[in-house]
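Missing here is one protein chain; the remaining ones are kept as they sit in the complex.
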Amino acid sequence: MSVTHTVPVSQRRSSLLGRILRAREVGLIVMIFALVALTSVTQPGFLFSDGGWRELLRQPTILILIALGEAIVIITRNIDLSVGSILCLSAYAAGSLFSNFPGIPIPLVILSGILLGAVLGLVNGLLVAFLRVPSLVITLGTLYTYRGIAILWIGPHFIRSSWLPDEYRSFGTLQFLGIPVLLIVVAIIVLLIGWFMTSRRVGRDLYALGSNPEAATLFGLGERRLTVTAFVASGALAGLGGLVYLAIFATGDAQVGTGYELQAVAAAVVGGVAIVGGSGTIWGVALGAFFLATISNALPVLGVPSLWQQSIVGVLIVGAILLDRIVFITRIRRAKRKGTAT
Amino acid sequence: MRADTVTITTNAVGSAAAQYRRHSHPLWRRMLLRTETAIVLAIILLIIFAITTVPYFAQPYTYLTMILNSAPILLMLLPVTLIIITGDIDLSVGSVVGFSSAIFGLSFHAGVPLPLAAGVAVVGGGLVGLLNGVLVTVVGLPSLAVTIGTLALFRGIAVGLLGTTAITGFPSEVTQFIGAPLFVGAPVPMVTVAIIVVAIGFAVLLHLTPFGRGVFAIGLSSETAAFSGVRVNRTRLILFVLSGLVASATGVYYTLQYSNAIGTNGLGFELQVVTAIVLGGVSIWGGRGSILGALAGGVLIATLNKTLQLAGIGSDTISIVTGATLIFSVVVAGIAGFISRRRRSKASVIAAGVEKHRAIPNPKSVPSNH
Amino acid sequence: MNDTALLELHGVTKTFGAVAALVNAELVLKAGSIHAVIGENGAGKSTLVKIIGGLYRRDAGTFLLDGESVDFHNTREAKAAGIAVIYQEPTLFPDLSVAENLFVGRQPYTRFGALDRAKMRRETRELTQRLGVPIDPDREARGLSIADQQVVEIAKSISVGAKVIVMDEPTAALSGIEVERLMGIARQLRGEGKGLIFISHRFDEVFALCDVITVMRDGSYVATNATTGTTEDEIIHQMVGRSVDNLYPKQEALIGEPVLEVERLTSAGVFQDVSFTVRSGEIVCLAGLVGAGRSEIARAVFGVDPYDSGSVRMSGIDVPRTSPAAAMRLGIGFVPEDRRKQGLAMTAGIQTNITLAIRHKLARFGFIIAPLEEPSARTWAARLQVKMYALDTEAQMLSGGNQQKVVLGKWLATKPKLLIVDEPTRGIDVGTKAEVHRLLSELAGTGVALLMISSELPEVMGMADRVLVVREGRITAELPRATATPQNVMYAATHAPEVAA
Partner (left out) sequence: MNFTFSKSAHRRAASIAVAIAAASVLLAGCAAPTGGSTGTDAAGAGSLTVIPKSLGNKYFEASDKGAKAAADELGLDFSEVGPTSTGSADQVPFIQTAIQTGQKAIAIAANDPAAVCNDLKAAQDAGVKVVAFDTDTDCRDIFINQATVDGIAQGLVDLTSKHLGTAGGTIAILSGGANAANLNAWVDAMTALIEKEHPEITIAQVAYGEDVDQKAYQAAQGLMQSIPDLKAIIAPDTVSVKEAAHYLSDTPQFQGKVWVTGLGLPSEMATYVTSGIIEQFGLWNPEDLGYLATYAADALTQGTITGKEGDKFTAGKLGDFAVGTGGEVVLGPMFVFDKSNVGDFSF
């Protein structure tokens, strides 16, 4: 950016209202409401029926989880393409634990699934942090490798719903005050991670690392530790995503989660995370994921041929980064104008 | 006259100039110890291994099918290599194959003559490449994000355009010609000629033209490139258009090779292309790499696939081996880099101080009146 | 002010492999004093700073902090012990707010375990106010000027309670006023009893600010002098092991026809109505404060940056906008301000760098092969006496001065009619500086027109045939060599145009 050095020192704090209106989150909420409203007007059942209401709130949970992890990684100026494969391995691992050890405590299985995801993420993180190999390359490699392991391991088998204890399956449909329990759990996770990223040192350090990796090294922020942390978080969340997948679909084969990596990146980008790291909010990402999932939820209901869905997702991603760019340029312009005025 | 008389006399310059070494290392080291050589060596070792231990490997048919199967990747990786050398990336190439396949198929289906339909598809590919390029250069968006978006977009358009129909029935003389050996009994198919011609074109463009110097310069430092008169954005734009053109031409080829235009043609090719390029020693950070290396990377993966398939290994294992090879190659580079970085950080600190004793030549260092 | 030594280094040695980067370094820093460390590039100053800052560990020698021996394993430990290092190019996190940058890694928490943003904001405001440069704690660090970024860094070091503050060439990128401001802050810190280590190439600053001067050369400690008891000549002698009499060897050149004619050049918000001419054999210097718009004018002339209106002509031919390639064809060369980012491809070989700007000229039938490049690279490297091992040595392996010579060689190879040089000697040691000056002067002697931008007044005085002073994007004064005194230039650079001569 050749323009940066002309930005003036004094920049008035913009008004609170102005900032709220400019925030990505507000735009996304408006779009989600518009989409839901549009769909409900054409098909009232989309919102005003038990099933519709539940699916509207429940379907996005998987994508939200993996998008959160992806966002943490992107904030540190990395990328994780292996989330789909991790999700698959975790889902199958949990399923086979249930089947091989009937009566195994559910929390133990959940813990194992998350742990498996975290370990796979740890492998990514260690490779990226210690060998300073671009994460794009490393996770491209583990995307293949983890998927290959999944196919080799799972092979002809698949998770049968009969393997799963009834209590676990009921997680998928359980509702509390009309809201799916899954969404409540995911919302709590979003709040926790969001709070962590904005209000704890490690969270801010992750932003700092992505914002200026060289400075982070010089500063002694512990960039390796932070990189590993981000990948472990991403892996663990993908693992959790696998468990939620299992709860909702009660099935799964070696192809589960194929292509999720791009959706996760898309959700993060649409949610306002800059692909070059350092900025973006967890709330934005959660809303971005909710929005994307709602689109794929709503399009069949609207009767849009499923074949065109992918192009809409593409337009949204390009539109989102385009929007970011326009906002950025106007901000710089405004700052520049103010600078000459004073 | 002008700048020619700057500083010391010409005689002194001549003798000083003669003292510079051309290279830090002898020829054999520069030739042998580079990634391209490593990959070529790996291919040769692998082929020897396969010939001796894998039955049926030593047949012309092996090479014929190996090239046929990898031809789309080998073609597409050429322009993408240049894009990666500038520090950008194009992940949409697989979707452009599908897009061009759809346009080609629909045009053909609508009665457009085959060559014209191919032309329309290639032009269409050039246009979507231009879209990528404009978003990256004119608007200034990061290429990774742009091409992840257009990856979905172009695929969506392809699948949406064709719907459930698969357009088949391309003239069999054309489709058979494409897969046929160059001449009877030759271990290479027709498409080899196309690959070689396009590869030589891109190799010359990258390594032997001022444009190619510009490509490297952009990857090394785009600011320096701009200050040196490289038209940075124009170069990047041209590369994205070239990538679209080659990917769509590949789409036409692929459609004819399998006599089938469907929206999912070329699904996932982008990752195979990037894998081959990275394996071939092209730096994902930009600035380093060669066409030869990238091609060799593609050939190594093709050879590995063929060997494993002939040995009766399923694609699950092949997938693991591909991923592991990729990780392994960067891990080795990473470990070596880790070690050399430790040396370098020391070396760079002291470079300035020590070169006084080491540098050749060492003419009078500071003007002095004494 | 007491007399205890805050920090003492005795016989500190650091070797890398077989090579010694630092031999028997000596440094005694007293509380409430400013201690200058000077030396040519590669003299070992950076290694010394890095050992003090915890980036490197010494191999031998004693390192006492407050009289106690310490041994830092990383920068964190050094920081915790009260040592703060402020690098030449500040290392802030552009996406974080100023307040957050101040508190990175040690943010205060509220009772509820969340960041205490109110406290961070309050302290940031207090600290920056105390330093006389109030900065909005909530604004992003992105876009802060280098001077303001340094203020943030200094505020950071104060707020961690650093006793020892090391400033590694803090003034290299600052304008006169900003330097004054920084020196004021440094004196204030001295008054508060802190010990400052100040690294600089500028003698005037060192003599104006520092109490003690330690000189280093070739990795070794040379001498420590009290400022009051030494002279510039003595220090230079200590630095280079010989004296450099002619730092600005300006030769008389025959000034000829106008080469560059700039008329009413305007770029909204950056510079307005800029007109000037540079003749062949003439050295025209754009003087003024950093941020006054000098570099921006030069960049617009060369076509790297766009401009809104006005015209640029080379030998009577219009230079198209925003096309460095076209400007180069018309004979303009440009040695940019930041050689690491704009002048060189640091990881490429010297040959690649030297021939980058002449790649079109070297091509035969559109093709370019190494044997065509080599003679050119060899000749220019030799003419500029670049000290290197081989033509494929990476540019990053060279010292700053030699890197700058490579950049000069790259542009001289284009045989320019007009060479724009932006801060040609920034961060270059005294010896090479003189070489560069002589080179530029000789170049003018051969009839090349030179447009030079410099923030160092002695350089401006020594080199320029004519000085154009830029203030807030306008040319406020044009001073011929005879009348360009430091006072005149500074006055025009800091006062409104109608007051200027």
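A few notes on this one:
For clarity, chains are labelled A, B and C in written order, and residue numbers in each chain start from 1.
Operating definition for what follows: a contact is a pair of C-beta atoms (placed from the backbone, for glycine too) under 8 Å apart; a residue touches a chain by one contact, two chains touch by 3 or more.
Everything numeric in this text was worked out from a predicted model, so none of it was measured.
Only one residue in the set B:T137, B:T250, B:T275 or B:T307 touches the chain that does not appear here, and it is B:T307. By the touch definition given at the top, chain B reaches the unshown chain through residues 24-25, 29-30, 32-35, 37-39, 41-42, 45-46, 49-50, 53-56, 59, 61-62, 65, 69, 159, 163-164, 166, 168, 175-176, 179, 254, 257-260, 262-265, 267-268, 281, 300, 304-317, 319, 321, 324-325, 328-329, 332-333, 335-337, 339-340, 343-344, 346-348, 350-351, 354-355, 358-359. Although one chain is not displayed, chain A still touches it through residues 42-43, 45-46, 49-52, 54-55, 59, 62, 147-148, 151, 154-156, 158, 160-162, 172-173, 245, 249-256, 258, 296-297, 299-303, 306-307.
Keep this in mind: only the chains that are shown with their structure count from here on.
Here the largest set of C-beta contact pairs joins the chains B-C. Note: the chain lying farthest from chain B is C, by mean C-alpha position.
Once the centre of each chain is set as its mean CA position, chain B and chain C turn out to be 39 Å apart. Once the centre of each chain is set as its mean CA position, chain A and chain C turn out to be 43 Å apart. One inter-chain figure worth recording: chain A and chain B are separated by 31 Å, centre to centre, where each centre is the mean of the chain's CA atoms. Not a single residue position of chain B touches two or more of the other chains. Across the assembly, chain A contributes no residue in contact with two or more other chains. By the touch rule above, chain C contacts chain B in their complex via residues 16-17, 19, 21, 41-44, 46-47, 50, 218-219, 240, 242, 244-246, 249, 302, 304, 323-325, 327-328, 334, 336, 338, 341-348, 352, 355-357, 359-360, 362-363, 366-369, 374, 378-379, 381-385, 387-393, 396-400, 402, 410, 412, 415-416, 431-432, 434-435, 438-439, 442-443, 446-448.
Partner chain C is touched in their complex by these residues of chain B: 1-8, 13-14, 16-24, 204, 208-210, 213-214, 216-217, 220-221, 223-231, 287-288, 343, 346-356, 358-363, 365-370. Taken in their complex, chain B has these residues touching chain A: 89, 135, 139-142, 144-146, 148-157, 159-160, 163, 263, 271, 274-275, 278, 284-285, 315-324, 326-327, 330-331, 333-335, 337-338, 341.
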